[in-house]
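This report concerns only the one structure given below.
All protein chains but one are shown at their positions in the complex.
Right after this comes subunit A.
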Amino acid sequence: MIYPDSKIVLEVRGLCASVNGTEILKGLDLTVRRGEVHAIMGPNGSGKSTFSKILAGHSAYEVTGGTVMFEGQNLFDMEPEERARAGVFLAFQYPIEIPGVINSQFLRLTYNTVQTHRDKEELDPLEFDDYVREKMKLLEMSPDFLERSVNEGFSGGEKKRNEILQMAMLDPRLAILDETDSGLDIDALRIVANGVNQLAGKDNAIVMVTHYQRLLNYIVPDYVHVMEAGRIIKTGDKELALELEARGYDWVGAECKAASEAAA
């Protein structure tokens, strides 16, 4: 929801980045304030996932220009774990499996690590068990998932629920959901979206990266951005997503090109 005079969580200016020498982001601008839900849409290869990984601090991407401020701090001064502790959360498109590490132990370690860095209380195993079970209800997850290895043998939907469970526990200021709807059937999509909606509040912000409009029926964005060739070329409200669904992406690019030619 858009709140008047809300604080800026994320301010991206002229971001350029490359991977293995190939430029992917070419001057991206974005401002996200507390309470807002943003959707970044765009065709495959437009740089959406690159952008979300750069925000989380993936080392494979080289930032070649521009700035990103998170809550007034230079994001690029922070290691990935420091960003997480400060409140950046990335829900992965493809969450990794960690056979041999029990989910409950993993969740408790990450929770307590982040709590410690926020000068908050850690939870012992019993307290944590109560806490995490409560959060799992939000995502209609069976407690059985606590005793299994992290994401191992989870279905696509179960992995995504486990991601949002981590989001619920780590209480981020900025949650980036990278293609969270991919691989979900309609029931799983509803559950995941419902979880996200309950976590959205006036003190945090959500950036959804998605190829399809489908997710936006469930998590309604305040802003919809269209990304193409490494830049945001159009911003609108939720109606824009419906238009994109009906007409595809090509017209946005054409419109943008025409506008820039007219300006020249």
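By definition in this document, a contact is a pair of C-beta atoms (placed from the backbone, for glycine too) under 8 Å apart; a residue touches a chain by one contact, two chains touch by 3 or more; residues count from 1.
Convention: contacts and distances are computed from a predicted model.
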{"item": "Record-based protein name (UniProt) of the chain missing from this complex, from \"Fis family transcriptional regulator\", \"Amino acid permease\", \"Iron-sulfur cluster assembly protein SufD\" or \"Sn-glycerol-3-phosphate ABC transporter ATP-binding protein UgpC\"", "value": "\"Iron-sulfur cluster assembly protein SufD\""}
{"item": "Touch criterion as defined above, residue of A:80, A:157, A:183 or A:236 at the omitted chain", "value": "A:80"}
{"item": "Contact residue for the chain not shown (choose from A:4, A:21, A:72 or A:100)", "value": "A:100"}
{"item": "Contact footprint on subunit A, counting only the chain that is left out", "value": "56-60, 79-81, 83-85, 89-90, 92, 95-96, 98-101, 106, 109-110, 113-114, 117, 149, 166, 170"}
